[in-house]
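Could you have a look at this structure, given as structure tokens, before my questions?
Of the protein chains in this complex, one is absent; all others appear in place.
Each chain carries a letter (A, B and C) given by its place in the written order, and its residues are counted from 1.
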Amino acid sequence: MKLSNDKTTNLKDAVNEFLFEGAHISIGGFTANRNPMAAVHEIIRSGIKRLHLYVHSNGQGVDELIGADCVSAVEIAYGGNGRFAPTCVRFRKAVEQGTLAVEDYTNYQMNLRFLAGAMGIPFLPCHSALGTDIINKWGFSKQRRAGDPRLPDEKLRVMDNPFGQWADSSKVVLVPAVNPDVTFLHVQEADSQGNCRIMGLCFGDVEQAKAAKRLVVTCEKLVDTNVMRRHPEKNQIPGIYVDAVIQVSYGAYPTACYGCYDYDPAYLNEYFRDAKEDSENRNNRQRYVYGLHSHQELLDLIGEERLRLIKADPETGYACNLQRV
Amino acid sequence: MKLSNDKTTNLKDAVNEFLFEGAHISIGGFTANRNPMAAVHEIIRSGIKRLHLYVHSNGQGVDELIGADCVSAVEIAYGGNGRFAPTCVRFRKAVEQGTLAVEDYTNYQMNLRFLAGAMGIPFLPCHSALGTDIINKWGFSKQRRAGDPRLPDEKLRVMDNPFGQWADSSKVVLVPAVNPDVTFLHVQEADSQGNCRIMGLCFGDVEQAKAAKRLVVTCEKLVDTNVMRRHPEKNQIPGIYVDAVIQVSYGAYPTACYGCYDYDPAYLNEYFRDAKEDSENRNNRQRYVYGLHSHQELLDLIGEERLRLIKADPETGYACNLQRV
Amino acid sequence: MDYTPREMMAIIAAREIEDGTIVFCGTGMSMLAAIAAKKITSPRSVIFFETGSIDACLEEIPLAVADPRVMYGASSFSSMLDAFAVMQNRITGRHVVGILGAGQVDKFGNLNTTCIGAYDRPRTRFPGSGGGSDVSSFVPKSVIFMQQQKRKFVKKLDYLTSPGYLDGPGSREKAGLPSGGPSMVITNMGTFRFDETSKEMYANSIYPGVEPAQILDAMEFEVDFSRARKENPPTVNELSVLREKCDPCRLILGR
Partner (left out) sequence: MDYTPREMMAIIAAREIEDGTIVFCGTGMSMLAAIAAKKITSPRSVIFFETGSIDACLEEIPLAVADPRVMYGASSFSSMLDAFAVMQNRITGRHVVGILGAGQVDKFGNLNTTCIGAYDRPRTRFPGSGGGSDVSSFVPKSVIFMQQQKRKFVKKLDYLTSPGYLDGPGSREKAGLPSGGPSMVITNMGTFRFDETSKEMYANSIYPGVEPAQILDAMEFEVDFSRARKENPPTVNELSVLREKCDPCRLILGR
């Protein structure tokens, strides 16, 4: 958090200022929607590695970070990208090859963990996954946890309802809070104080924002604060939580940004094909990330014609009749 | 909850269908804002008594219910009405005279209790009021609790953090869930399926709505569902939670309804004066509740001139320069 | 009228969804089945996604539960937390039916969507629970889509991601879960239900042209076939709505 009237900066500076080797981070969005892809690509270019990633179902961004070998551990609920990747390919390979430590939670549990972090409490209770291996099998051993102050001592705990059978419940699972060192989000609109407006579904972004020690936000449009204040109810993330605001057009591309543009099936399908082979995956990353200096260069490479195809229809918020196979 | 495309009804029928002697209820709003006053008056007229009330800071509606002797117990955080009543007068008298059982929580705790009910879990943790009498002094004894299946066995519980010092916390207070038999809310707009749109702050209304076994909503305007669906992000309460929808113009009067009308200082100040004397309080209730058959009759009695004075300015949402002393 | 196994599966699932229920679904077949139910058998059902969209238009078929296509014309948006709370809530949750898929299923309807092999070094990694384990933990009824293959109908799951009836009668309650569980497993060859007493899977129906032996060959464990009936094929109306109204581009149905 930061209190300042001008938090605008650029992505390179923000990544350099707030991210560090071994940082625990989270990214916003869900599968092929509103991932902070400009930030993800800048993180990859920064060369900062050994990240510990907290995600629920964040899809494309997660897989590109893992593919670029930025991530050494991930706490996750769903490593897929909808129909574009039933299982994210680089995620899958990294787990199967033992190069990525993974610990599984349910989607609700991961969101509760962010919420607990946002609320400033050590845990939240739920009934998810009682009796399953999500409770029994841990990705990080008790020993590893004991030696790492940034991990809670236990993955989760099952507890008898301390209020007897109150609320028709006999047991709960307690999931520990997550407070990422940095969260990266992409939103449609923000002002220079950091007030953020998300259009369409927020997914877990608001909780991920508020749980973070540092919050970096990219936005499609930088909007005057007086305009934002005409509709405070639309500004889901108060500026007090935000450290840096960066205007980045198409900042979620190739994932969708409701009301602005759709996902780009061409990019996502090409990524999926390439991801299956190590060398092709490297080439793909060279072509779309390392070989470029900024997100604008990616947009230039993609070209206006493809961006026109994914332009959102103002009524539905997506590109109607987009060729998606 | 109910799944139906037409949940519209009238207040009398809704109160008769869903409310009952001894019911545990909650009402929406906050101090002098968006209390479901039309519903409160209809409840008073219904003669249904011995209600058990869960409120955080709901102000005017609470005091009128207590004044009319409808309430035998209240779990509450704040029994005031802002500058209109530093302590709600009938609430105060009833507690001092021992005719109302009261159990105190913090505002956050009451909201967490509704949230726990909405989430379907038995409790939520917080750090509120550790070391205070809110923890130590109970309004309902252990004995009374043990004999009443509708009360949890304990007011709350203090627990050591089961994750050691994780999230910089050593202890938490667990507050038990609340699931009212009925919640009454007033909102600006709803459709016949029950989808609700609140303008301005929602206070605790959304959690109170979702925690309830039955939910009765009054609205200023009944809006076509297709119009409501153009902006799903504005519809904070999904229709699936709602049992009954009743269109009631000025349904929050004499409390405010953001964007529609302000509170009526004349009514609130008169109420405050009258409330201090038992006989004047009875007269006040006779004048404004028992002597009338409907909320429309109250509006007729108040008259157009006074309603014009509190009409909300479209930009600010309140009546600018309203005489408020 | 000819039809594909996927069409058959979608229609059977749609038939299983009673009118006036809240349908939780994921991507792919489960979403298609929910749409088919709403358009064919259960017009007053409400489709709802863990992403927080309730009762959207779904004019084009979404390719993910976070696809912007789940947002248009919805009655309400909420956070993911609120979406899951609809199911965990004991009042609304009772009206929810979940539609799920998995990599493995056992005879008690428990699902594995996490991995094959050791958890810390799996031979095959799947995406993980997503919201699947949540919905299975919360709601009284779910429908499961599976491919009928021996490696998928297993005696013992490599990883139990989503609870069915766990170890059998009473074990959900013992674990702290509400009663209920899967009501049906739908494959490309037939359907299964679960015995009320033993909670074990039994064959419920067999598709036209399929023999019980073929199904048993494609399972690691035995099931009782004594209650199995011939499945009713899709009607002309069901098929035409499915093809023309639900997935005209055959994004999920395939070619």
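FYI, a residue touches a chain if its C-beta (ideal position, glycine included) is under 8 Å from a C-beta of that chain, and two chains touch if they have at least 3 such contacts.
Remember, predicted model here, so these are calculated numbers, not experimental data.
Counted over the whole complex, the shown chains touched by the missing one are A, B. Which of B:8, B:46 or B:107 touches the hidden chain is settled by the complete complex: it is B:107.
One of A:156, A:237, A:260 or A:275 touches the chain omitted from the figure, and that residue is A:237. Only one residue from A:228, A:246 or A:275 touches the chain missing from this view: A:228. Remark: the omitted chain is touched by one listed residue; of B:146, B:201, B:227 or B:301 this is B:201. Mapped onto chain A, the interface with the missing chain covers residues 1, 3-5, 118-121, 179, 193, 195, 210, 212-213, 225, 228-229, 232-233, 235-241. Even with one chain removed from view, chain B keeps its contact list with that chain: residues 29-34, 56-57, 59, 76-84, 86-88, 91-92, 95-96, 98, 102, 104-109, 111-112, 115, 126-134, 137, 139, 158, 167-172, 200-204, 206-207, 256, 258, 262-263, 312, 315-318, 320-321, 324-325.
Heads up, the rule we're going with is that only the chains that are shown with their structure count from here on.
Set side by side, the interfaces A-C and B-C show unequal numbers of C-beta pairs in contact, with more at A-C.
Work out the mean CA point of chain A and of chain C, and you get 27 Å between them. Look at where the CA atoms of chain B average out and do the same for chain C: the two points lie 40 Å apart.
Counting only residues that touch two or more partner chains, chain C has 53, 71, 77, 88, 90, 138. Along chain B, residues 119-121, 179, 233 each make contact with two or more other chains.
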